[in-house]
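All protein chains but one are shown at their positions in the complex.
As written, the chains take the letters A, B and C, and residue 1 is the first residue of each chain.
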Amino acid sequence: MNLDLALRMCESAIKEARRLGALISVAVVDAGGHLLAFQRMDGADIAGPELAPAKAYTAVALRAATADLAPLVAPRGELYGLASGRFVCVAGGIPLWNAETVVGGVGVSGGTPAQDVACAGLAATLWEDPF
Amino acid sequence: MNLDLALRMCESAIKEARRLGALISVAVVDAGGHLLAFQRMDGADIAGPELAPAKAYTAVALRAATADLAPLVAPRGELYGLASGRFVCVAGGIPLWNAETVVGGVGVSGGTPAQDVACAGLAATLWEDPF
Amino acid sequence: MNLDLALRMCESAIKEARRLGALISVAVVDAGGHLLAFQRMDGADIAGPELAPAKAYTAVALRAATADLAPLVAPRGELYGLASGRFVCVAGGIPLWNAETVVGGVGVSGGTPAQDVACAGLAATLWEDPF
Partner (left out) sequence: MNLDLALRMCESAIKEARRLGALISVAVVDAGGHLLAFQRMDGADIAGPELAPAKAYTAVALRAATADLAPLVAPRGELYGLASGRFVCVAGGIPLWNAETVVGGVGVSGGTPAQDVACAGLAATLWEDPF
C-alpha cells in the first residue's frame, strides 16, 4: 500500500457514490490497520470519520469483509459480542489481499449498506488490478 | 501459574493450531487476569492481540469458558449486556481451576470458534495434568 | 470548508514536507472538529493517524494554535491538566478563522515541531487566501 494508491481508491469510491447519489466518507488503512488516507464528501454525516476508518480497521483485523461479519456478530452468531470497542461489523469494510496476506483495507460509511459496499468494492478493485 | 507453564501452554496451543491448519494468537493470564505470556503465529490476524488476552481475562473474571458465556450474554440471556467493554464472550477462553479457585486462564483467537476452543483446550490440559 | 479545499491543503502540506525532507501526516477538520481529509506520506510514522487529526481537533476546540497552547497546559499554566484525553497541545495544529469564527483546522504530525508548524502553516494559507 502507498498514499498514491490510497488516494486513487478514495477518488474511486467517491466517484461511485456520486453516481449512486450517496454522500460518503472513505478510509484506506495499511496492514496494521492505521489510516493512510481519508476523504469525506461535502454534506456527508459526521459519523463517517468514526465509522469509515473503523470498518477498514475491522476488515484488516478480522481479515474479512465487515458485511460478512455482520451475521456472525448478531445474537446467536458465533462472534456475538465482538461488535463493540474497536470492531465495527457493519457492511462497508473490505480487506485487501496479497495472496494469503492482508495488506490493507478500505472502509466506506454514509450511504445505505448496499451503497457503502458498492463504493468500497470499486475502490478495492484498484488494489486487485492496480494497472 | 508461572511463566514456564504459560510458555508450554502457548506452544501446545500453537502446535494444535498447526495440526488444524489455523493461524492463531494465544494468551495465558494469571488469577488476576493479567497477561503472563502471549504468542502470535506468523500470518495470524492483528485482532489476536486484542482478543486472545481478552478471552483469557473474561474466562478468569467470570469464572467460565467464554463459549459457555455466549448464550448467557445474548438477548434474553441472564447476562445480557455484559458482552461489551473488557468482556469478550466469544468461544476460545478457558479458566484454569484449582479445586474451587480459578488460578488463571487461556485464550485463543484467530481460527474458527471450534479451532480456537480446541487449541485452548489442549493448552488447558497442561494445567490439569502438569506432569 | 469543503473537501476540495481540504485536499488542496493536504497537498500543500505534503509538498512543503518534501521540500523540508520531513515525513508527515496531515489532517483537515471542519468547524465541528470532524475529519474532512487525511493523508499520510509513505514512510511516515503510525503515530500520525493519531496525532494529526487530534491536533486539528484541538486547534478548533480550543480556538488556538496548538503551539500557543503548549505553555498554557504546562505546570503552573492556566490550562494545566488539559493536555490529556482528546486534547493534543503539541505544535502542528492551526485553527482556520472566518472573522471571529473558527471554521476548521489543520493538523500536521511526523516532522520536528518546527517542520510540522511550517507544513500546517502552508496549508492554512490556502484558507486565508483561497484564490
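Quick note on the criterion: contacts are C-beta pairs under 8 Å (C-beta built on N, C-alpha and C of every residue); 3 or more make two chains touch, one makes a residue touch a chain.
As the structure is a prediction and not an experimental result, all values here were calculated from the model.
Participant: Which residue among B:39, B:66 or B:115 touches the omitted chain?
Facilitator: Touches the omitted chain: B:39.
Participant: Quickly run down the residues of subunit C that touch the omitted chain.
Facilitator: Subunit C touches the chain not shown through residues 43, 45-47, 50-51, 70, 73-75, 83-85, 87-91, 113.
Participant: Counting contacts across the full complex, list the positions on subunit A that touch the omitted chain.
Facilitator: Answer for subunit A: residues 30-34 touch the chain left out.
Participant: With the missing chain put back, which residues of subunit B would touch it? List them for me.
Facilitator: 2-3, 6-7, 30, 32, 34-42, 46, 49, 53
As a convention for this text, only the chains that are shown with their structure count from here on.
Participant: Answer with line, ring, star, complete or other to describe the graph linking chains that touch.
Facilitator: line
Participant: From the Cα centroids, identify the chain that ends up most central relative to all protein Cα atoms.
Facilitator: A
Participant: Counting only Cα atoms for the centres, state how far subunit B is from subunit C in Å.
Facilitator: Roughly 42 Å separates the two chain centres.
Participant: How many angstrom between the C-alpha centroids of subunit C and subunit A?
Facilitator: 25
Participant: For subunit A and subunit B, let me know how many angstrom lie between their CA-based centres, rounded off.
Facilitator: So the centre of subunit A lies 29 Å away from the centre of subunit B.
Participant: Give the residues of subunit B touching no fewer than two other chains, as numbers and ranges.
Facilitator: In subunit B, no residue touches at least two other chains, as defined above.
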